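Here you go, one structure.
Of the protein chains in this complex, all but one are displayed in their positions.
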Amino acid sequence: MAAAEPKPPAGVAAARRLARGCWSAFWDYETPKVIVVKNRRLGVVYRSVQLLILLYFVWYVFIVQKSYQDSETGPESSVITKVKGITLSEHKVWDVEEYVKPPEGGSVFSIITRIEVTPFQSLGTCAEVRPKYEGQQRHLQLGDEDFVAGQLDMLGNGLRTGRCVPYYHGSSKTCEVTGWCPVEDGASVSQFLGKMAPNFTILVKNSIHYPKFQFSKGNIEHRKDGYLKHCTFHEVSDLYCPIFKLGYIVEQAGENFTELAHTGGVIGVIINWDCDLDLSASKCNPKYSFRRLDPKHVPASSGYNFRFAKYYKINGSTTRTLIKAYGIRIDIIVHGQAGKFSLIPTIINLATALTSIGVGSFLCDWILLTFMNKNKVYSHKKFDK
Amino acid sequence: MAAAEPKPPAGVAAARRLARGCWSAFWDYETPKVIVVKNRRLGVVYRSVQLLILLYFVWYVFIVQKSYQDSETGPESSVITKVKGITLSEHKVWDVEEYVKPPEGGSVFSIITRIEVTPFQSLGTCAEVRPKYEGQQRHLQLGDEDFVAGQLDMLGNGLRTGRCVPYYHGSSKTCEVTGWCPVEDGASVSQFLGKMAPNFTILVKNSIHYPKFQFSKGNIEHRKDGYLKHCTFHEVSDLYCPIFKLGYIVEQAGENFTELAHTGGVIGVIINWDCDLDLSASKCNPKYSFRRLDPKHVPASSGYNFRFAKYYKINGSTTRTLIKAYGIRIDIIVHGQAGKFSLIPTIINLATALTSIGVGSFLCDWILLTFMNKNKVYSHKKFDK
Partner (left out) sequence: MAAAEPKPPAGVAAARRLARGCWSAFWDYETPKVIVVKNRRLGVVYRSVQLLILLYFVWYVFIVQKSYQDSETGPESSVITKVKGITLSEHKVWDVEEYVKPPEGGSVFSIITRIEVTPFQSLGTCAEVRPKYEGQQRHLQLGDEDFVAGQLDMLGNGLRTGRCVPYYHGSSKTCEVTGWCPVEDGASVSQFLGKMAPNFTILVKNSIHYPKFQFSKGNIEHRKDGYLKHCTFHEVSDLYCPIFKLGYIVEQAGENFTELAHTGGVIGVIINWDCDLDLSASKCNPKYSFRRLDPKHVPASSGYNFRFAKYYKINGSTTRTLIKAYGIRIDIIVHGQAGKFSLIPTIINLATALTSIGVGSFLCDWILLTFMNKNKVYSHKKFDK
């Protein structure tokens, strides 16, 4: 602080003297005057509070939470998958090409476990299904308004012709429609492919990259021998053999395979790369977890299914086989967080720690004033010097 | 601070005395000596500054920004979609299997609204299209260099045979090429499927998981009755009925449906899960927004389209129907941020707040020295005790 002159005389000389004074004062060193309170009880309280704060920072902030690290979440990730295995329905053998959709081996794919096939559909006219609402079957008495020609029911299968025709099974009648005929609900046949499905193997090649730290790693062993031909994943002994049996995945997700194979469902394979990059790269390992992702208990629209078709030309006219496929969709989800020592968070946390230890002094002042016999010890000492 | 001994005598006794002194001094309590300036004006300024800083921290940092929370962005997310509805072109009825690509019900899918069909393509020779550059039609006088056999134009349709043949329409001639014939531009027929498309319904099942807080939630109502059969999404009354009409999505994104259906485009359905996990789970709700994602005003390559084909064998030779599909691609994008009370950010922010209130004292000193009648009040009081 500039030493204030009591009576500044006017003129250049005074200004110069002031400047010189300021300059000189700038190089002075100031330190607060302190009072030393020679009270052992107070000292113990003071140091204990400081110790607690110090412990909190050293143990929790620095060791547990690793607050001295800069961190990055959401690594760049690439996933390649490959399913192997064959299965049987009642009539035929199914190979990977048929039951895995889409075939490209990306991070999301479905393994079909049950199908409802409607073969030989072609564009023509046929009986519409009766209006069906899952959960509450409405048995409608067909009235005139149901036969209006040219009407299009958004949840139906085609354009109404205006006629009334017998239904596929039973003696009732329904509206006739123009569209892909026969309609799915009237003519489909169910086939179960899931018998051998628990033994399908799924290879999940995943490599991640943390751009901030220029760190890359993959989840696969680099071994010359035929290790990857025979191994299956095990959390401890075969962590770097990312070959999973479908049954294992479903079991780890806590689901019943047969039930899941009938209704379909989505299972997430979550790969977690939590890495402390201050340690060696070999300490940065993937952690796999498995969880069912679709809502299981929603009565309407539970499970997972989709429709696809194969188109044929027979004698010049187009025919298709419509397939409603129930399956187990596997979503490979990769996330993670990497941390590495960095100056800024370290300094911010250190400064916070030091400030907080200073808070200890503030707390002590408050304790002193409130609980201690302050008149005897404190105020006596405070003004005695 | 260790009380410094004036003249430390040599020898063990002195060292011991010093150590004892240090130890004793360690348990002393120190507090800065303060000067009390009994000036009401200065006190008001001082307390006002402190109050302002306190208000800023309590209101903005802690209440508005929730800086006492630890946060996590980018939840693990799983999306299952299902489109329902049928539509008409001039000649036929189209169902979901035909107009949704890919069919698996993932987070990105296209609803085809217009197609250009090139039927009965087979491998053979035919006339190449004339070199066409959108925006600047080049009317080339065909020269000899255009007929070089074996040449391959990367943007053309095949390998040049070296002959010159009449074009599909009109009297002009073009190069002949070997490839899938006839070529698309010469023989394709346009069909519009978008008439009923605004009434298609899209069910979006989304479940998220914040791994740091072990919190999961879905966007769908768990109700036993047939609620999900009849409802459509409404931001207030039906937030947990994620069934959207395609027309609603396009309208919310601020686009004209007919125009979009002709050129194709990409619409993002953004689901935002911003959750304060200190509150109950029922306060953590999805927020939907809709935005066009592809660049609308880029003259070249605007809109969205892709090509796929259906392959047939007719009398042993392969024929295909090439389809250039314009459509509305829906990208379901899920993001979010969750926050929950945590000690570290709370303490860092508290320490910062306390430090900043201390800064109030510093500011006051500065005001005092600069503006107040310091000689009379301050320096008088400062050194009087």
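For clarity, chains are labelled A and B in written order, and residue numbers in each chain start from 1.
Just so it is clear, a contact is a pair of C-beta atoms (placed from the backbone, for glycine too) under 8 Å apart; a residue touches a chain by one contact, two chains touch by 3 or more.
Fair warning: this is a prediction, and the values are worked out from it, not measured in the lab.
Engineer: Quick one: which of A:Gln65, A:Gln151, A:Thr201 or A:Asn285 touches the chain that's been left out?
Structural biologist: Result: among the candidates, A:Thr201 touches the missing chain.
Engineer: Out of B:Lys38, B:His91 or B:His169, which touches the unshown chain?
Structural biologist: The single option touching the absent chain is B:Lys38.
Engineer: Mind pulling the subunit B residues that touch the left-out chain?
Structural biologist: 1-2, 4, 6, 32-40, 42-44, 46-47, 60-61, 65, 67, 73-74, 101-102, 108, 110, 123, 133-136, 152-159, 178-180, 266, 268, 270, 272, 291, 293-295, 297-301, 304, 306-309, 311-313, 322, 329, 331, 333, 335, 348-349, 352, 355-356, 359, 361, 364-365, 368, 382-383
Engineer: I need the residue numbers on subunit A that touch the omitted chain, in ascending order.
Structural biologist: 25-33, 73-74, 76, 78, 80, 82, 84-86, 88, 92-93, 95-98, 102-106, 196, 199-201, 203, 205, 207, 209, 211, 218, 220-229, 310, 312-314, 319, 343-344, 347-348, 351-352, 354-355, 369, 374-375, 379, 385
Simple rule for what comes next: only the chains that are shown with their structure count from here on.
Engineer: Taking the mean of the C-alpha atoms as each chain's centre, how many Å separate subunit A from subunit B?
Structural biologist: That gives a centre separation of 15 Å.
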